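Sharing a structure here in C-alpha cells format.
Apart from one protein chain that is not included, each protein chain of the complex appears where it belongs.
As written, the chain order gives the labels A, B and C, with residue 1 at the start of each chain.
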Amino acid sequence: MGSEGLEYAASMYGQGIIESVISALDVARIEVPSWALGRGGTRFAVYNAPSDAGTLEERIGRAAAVRDLTGWGETVALHFPWDGSTDEDVALLKGLLEKHGLKAGAVNPNLFSVRGEGVLDHRMRYGSVTNPVLEVDDAANDHCLWCIRVMRELGSRNLSLWLPDGTNSPGQMSLYEQADRVEEGVRDVAKALFAEETLLLEYKFFEPAFYSTAIPDWGRSAEIARKCGENVRVLVDLGHHAPGTNVEQIVTFLVREGVLGGFHLNDSKYADDDLATGSVDASRLFRIMVALAEGAWRGMMRLEDVNFMIDESHNVKDATAEMIESLMNIETALARALLVDFEALKKLRPDRGAPDVERSEQVLYGAFNTDVRPILEERRRRHGLPENPLEAWLDR
Amino acid sequence: MGSEGLEYAASMYGQGIIESVISALDVARIEVPSWALGRGGTRFAVYNAPSDAGTLEERIGRAAAVRDLTGWGETVALHFPWDGSTDEDVALLKGLLEKHGLKAGAVNPNLFSVRGEGVLDHRMRYGSVTNPVLEVDDAANDHCLWCIRVMRELGSRNLSLWLPDGTNSPGQMSLYEQADRVEEGVRDVAKALFAEETLLLEYKFFEPAFYSTAIPDWGRSAEIARKCGENVRVLVDLGHHAPGTNVEQIVTFLVREGVLGGFHLNDSKYADDDLATGSVDASRLFRIMVALAEGAWRGMMRLEDVNFMIDESHNVKDATAEMIESLMNIETALARALLVDFEALKKLRPDRGAPDVERSEQVLYGAFNTDVRPILEERRRRHGLPENPLEAWLDR
Amino acid sequence: MGSEGLEYAASMYGQGIIESVISALDVARIEVPSWALGRGGTRFAVYNAPSDAGTLEERIGRAAAVRDLTGWGETVALHFPWDGSTDEDVALLKGLLEKHGLKAGAVNPNLFSVRGEGVLDHRMRYGSVTNPVLEVDDAANDHCLWCIRVMRELGSRNLSLWLPDGTNSPGQMSLYEQADRVEEGVRDVAKALFAEETLLLEYKFFEPAFYSTAIPDWGRSAEIARKCGENVRVLVDLGHHAPGTNVEQIVTFLVREGVLGGFHLNDSKYADDDLATGSVDASRLFRIMVALAEGAWRGMMRLEDVNFMIDESHNVKDATAEMIESLMNIETALARALLVDFEALKKLRPDRGAPDVERSEQVLYGAFNTDVRPILEERRRRHGLPENPLEAWLDR
Partner (left out) sequence: MGSEGLEYAASMYGQGIIESVISALDVARIEVPSWALGRGGTRFAVYNAPSDAGTLEERIGRAAAVRDLTGWGETVALHFPWDGSTDEDVALLKGLLEKHGLKAGAVNPNLFSVRGEGVLDHRMRYGSVTNPVLEVDDAANDHCLWCIRVMRELGSRNLSLWLPDGTNSPGQMSLYEQADRVEEGVRDVAKALFAEETLLLEYKFFEPAFYSTAIPDWGRSAEIARKCGENVRVLVDLGHHAPGTNVEQIVTFLVREGVLGGFHLNDSKYADDDLATGSVDASRLFRIMVALAEGAWRGMMRLEDVNFMIDESHNVKDATAEMIESLMNIETALARALLVDFEALKKLRPDRGAPDVERSEQVLYGAFNTDVRPILEERRRRHGLPENPLEAWLDR
C-alpha cells in the first residue's frame, strides 16, 4: 500500500493521534504460545502436516520467525511437560530461547495429560487439584511447584493456571467439596509464589468436563483470587464464556477490582473453538480493547501491564501463518481502540445528564470503521519490519 | 390415589425417612407473587381473559385460594406501584392481606414502569439507579426508600431488588460508569435498611437491556453484596442465566459464602421465559433442591431460611392453576431432594480416595425417579388440604 | 471528510471497482418499516418520548425524512391493523405515501394483537392460524386475506407473514397437530395470492412462545414454502436464530434452492434483540452480504431481487436516528461485500486441489477492513444527499 492510507488517516484524526497510537502499540506486549506454533486438533483428529513444526526446537524457531516478521512475541508462553519434563529439558529450552533472543513468558502447568509414568495416570479423570485421590492431588500440586521452579529458572514471573477440573455427572462429586478443594488447590500453589510473581487463574464455562467445571466463570475466579492472595489475578480466555456473554464488561469489572491478569486471545463461534483472534467477531475484540483503552485513559491500569497472550488451536491453516494473522488482527483491534476519543465521549455522556447515545455510538464505531492498516504499516516500517508480515511468511 | 403408593415409598425408604421429608416440607416456605396471579404476557401481547384476576383485590383473593388449596403461599410478594402507590393504597392492601390471613412477603420496587406523573418518565430508558439523568436516578432511589417504609408498614423484612439497568448499544454508557453507579445505587438503598432486614439483589443475563446488563451474573451480584453490607444477599432467578449454566453450582457458591438470599422460581427453555417451575426441566429443579438439601445436611444453612419465591408469567394457562401446578412441582422436587441419602453418598465418595461414581449417580437419580406424590398427598391429608390441589381448583 | 479517503480506496481497488460498487448499491433496495419509526419497547416498558413519532402521519413523515437523507427507504413496510384497520384508513395511508413520494413495501398482517372487538380476543393466546378455536383461526385467515386486498390497493406485491404461533408448555398442543395446522394456515393464505405476488414466510427460534414455535427454523420454513407453492419464499430475520447459528450458510442454502425471499435486518447479542443492524456484530452482517454478493457473482440471484427490510425496535435511541444509523451500517456491509474479489478467491480455492486458506481469508477480511465511508460519501454526493445523513438528522 502507498502513502494514501496514512494521509487519509491523518486527515481524519490528525498526525498527533496517529503518533500516540503508534507509541501505545510500542509498549504493548503480546505473548505467543509454544504449543500453538505446532498443529492443533479436535477430539476427533489431529492432522499433522509434514511442514508443521513438530519438535520443540522447530516450534521455538517458528516463534522467532513470528517475532522477526511482526515485532510481537518477544516472550513465548510455555507448557509443561509439553515443552520439557526434566531439568535438562529446561536447560535445553533456555538455550533455545536465548539463541533466538526470545524470553520465557507465562509458564503453564499441564494438569490434564497422562504422563508415561508416575501417579498422574488414568485417575486424572477425577480431576487435578480437586482429585479425591490423594496421591493424584499431591502430584498435581507437585507439578505446579516444579513449574514455579522452571519459571524462575527461565526468568518468567507468570504462572498461568488452567484447571481441567470438573465433573461429568451430577453424582460424581459434591459441589461443596469441589469448591473446597479448588480453593485449597489454588492456595497451595499461590503460597509458593514470591510477591513479585503472579498466578494467572483461568475460568471456563465448560470442557473438558461437561456437567460442572470447578471454576466456571469470572465471578468464581475473582472470588478465589481474593481469598488466595494479592498475586493471584484473573486470566480471561475469550473462548471460555457462554454465548452472548458481554466479555468487555467482565474485563471492566476485573480492571475496577484490580484483579485483571491478562488474556488468552482467540475467537470462537460456538464454544472454546480457539480460532484465529478476530477472525469471527472483530467487533467484540475491538470492544474488549476499548474497555482496556478506557481503563488506561481513566488511570486505572496501564496497557503495558496487560498480559496479552494468544491461545489458539491451528487445526486447518499453517500454524505460523495463523499466528501472524492473529497478531495482525489483534494490533488492528488495539489500534482502532486507541483511536477512540474518550474526551469526546465524556462530553457526549455527561456525568449528570441525558447522554447523546447516537453520537457516542458514532465515536466508537467511527474508530472501528477506520482502516488502520496504513498506521500499522507505518509502524512496521519504522521498526524495519516487513509491511505485510503474513505475505512475507507465505512468500518465504 | 390410594395407599399403595405410600406403602411402596415406605418399602423403599422406610417410614422414618418419609416422616422426615414431611417434617422438612412443613418448615419450608414458598412465597407467591401478587403479580403472577394475574395475566402475564410478552412484548407482543397480553391476552387478558374475563376470568383473569385483574384488580388487586382479585389477585389477593386468588393468593388466598392458592394458600387454601396447597398450604403454600402464606406470604405474598408485592410489587409497587403495581400493588399501590400511595399510603392509602398500602393501608388497603394491608387490610386485604389481613382479611385473608395472608402476610406480606418481599416488597419489590418497580423501577421500570413509567409513572403517570413525576420524573420517572420516558428518560427511564437510560436506567434506574444507573441513570445519568440526576433527577431520574434520585426518583428511583426515592421509590426504593418509600418501598422500605411500605415493607415495614406491612410487616415484611425483605426488599427484593431487580434493576432493569443496562444499555442497548456499545456507545450508550461507559461500562466503568455503569459499574460505579450500580454500586452506589445499591449502597444507597442498603444503608436505609435495618440490620434485621434483607436486601435481596437479583442479577440477570439479559433483558430488558440487550447489549449490557448492569448486574449480569451472580459474580457481580455477590461482589456488590460484599461491598454493600451484611444484609445484602443474592437472589437467584432460575431464568436469569445463559443456557447451560450450572445453577446448582452457583447456589453452592452462594451458600458457602453465606450470601444466598433466595430464589425466584420458574422454568425456561431459552431465556427468561417465566414458565411454570419444573414444567420444562424437572431434573435441574431437583438438582438445585439437592444443593440446598446438601447445604442443610452440612449445617451450612437451614431450609427454613431460604426465601423460595415464585416469579412467573402466566401467558396461556389460567394464572391460579399454573401457580398451583408450579407449587406442586416445587414440592415434588423438594421432596425428592430430601430423599437423597447424603450419608450414603459420603461413603461412596470418600474424602480421600477414588469415588464410586456409578453408584453415587444412582443414589441421586434413585431419589429423582421416586414417585413422591403419595408422600405429598399424605402430607396434605394431615393438613386437611385437598389431595390434588390443582384438580380441586379446576373443579371449583 | 475530504478526498483522501477516496484516493486511498482507489489506490487499493482501482477506480473501476469503486464505480461498480456504487452501481451495485444503486440497484439495491432497502425497505424501512413504518413501525420502527416510532418508539419500541420490551415486555417491561415502552418509553415514549415527546419527540417520538406517534401517529401514522408522523411515522410516514419520518420515513420520508429517512429517504431524503439516505436515499434508501423508497418503499415502506406496513403493519396492519397498526397502520390501519379499515378501507378508509388504507385510503388515507395511500394518500400519505403518495404525498411523500413513497411506495408501499411488504404488507405485514398482525396476528398477535388483540383487537378492540371481534373474535381476535384473549383466545389468540392459543395461536393464530394454528389456533384450535375455529373462529379465531378463521379470523386470523380473514385478516390475512384483507391484508392481501390492502396490498393490492397500495400497489405492493409482498405479503410478509410472521406467525406468533407456538406453545408455552409441553402439554398444550400436539406437535403433530401444530405442524398440520401451520401448513394448512399458510396454504390458505398462499392460494389467495396471484403468481406475481410473493408470500414471505418467517421462522423464529423462540418468542413469543417459549416451549415450541410453530415454524422454528429455516428448514421448516423452506419445507412449508415447497409445499405451499412457487410464490412462497423464506424471509430471514437476523435475530431469529439460536446463538452461534451460521446465518450466511442458511442464506446460501436458500439462494441455492431459489427460495430466499428477503431479510428482516437487525442485530442482536442474545435473542431477537432488534438492535440497530450491524451495531453488535459487523462481521456477521458483512459475511451475510458476501453470501449474497457471491450468489450474484455465480448468477444464482440478483441483488436487486433481494427484499432487504429493516425490522428493529428502537427502545433507547431516537427511532429515526437509529434507522439512519442502521441504513448506513447496511450500506457499509454491502459495499465491503461488493469489494470481495470472487475471481481471486476462485484461483486461491481451485475446484480440485488444496486451497490457499490463508490468502483466501485475507481477500475476505481485506474487504472488511477497508474503510468504505469515502465511497459511500461519493455516492451520496452524486445523488445530492448529505455526506453524513446521521449528522444531518441530528443537526436538523
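Everything that follows uses one rule, which is that a residue touches a chain if its C-beta (ideal position, glycine included) is under 8 Å from a C-beta of that chain, and two chains touch if they have at least 3 such contacts.
Predicted, not measured: the structure shown is a model, and the values here were computed from it.
Residue C:173 is the one among C:53, C:129 or C:173 that touches the chain missing from this view. The hidden chain makes contact, of the residues B:67, B:220, B:349 or B:373, with B:373.
When the full complex is taken into account, the listed residue touching the unshown chain is C:243, out of C:41, C:61, C:81 or C:243.
In the complete complex, the residue from A:61, A:208 or A:386 that touches the missing chain is A:208. Residues of subunit A in touch with the missing chain: 41-45, 47-50, 112-114, 121-126, 164, 167-170, 172, 205-208, 210-211, 243, 268-271, 273-276, 279-280, 315-317.
If you put the missing chain back, the residues of subunit B touching it would be 1-2, 4-5, 7-8, 11-12, 243-244, 246, 269-270, 276, 279-284, 316-318, 321-322, 325, 332, 357-359, 361-362, 365, 368-371, 373-374, 390, 394.
Residues 123, 126, 132-134, 169-177, 179, 205-206, 211-213, 216-220, 222-223, 242-246, 248-249, 252-253, 255-257, 287, 290-291, 294-295, 298, 300, 345, 349-355, 357, 360-365 of subunit C touch the missing chain (whole complex, contact as defined above).
Everything below uses one rule, namely that only the chains that are shown with their structure count from here on.
With centres set at the average Cα position, the gap from subunit A to subunit B is 38 Å. Per-chain CA centroids place subunit A at a distance of 38 Å from subunit C. In subunit C, 243, 269-270, 276, 279-280, 316-317 are the positions where the chain touches two or more neighbouring chains simultaneously.
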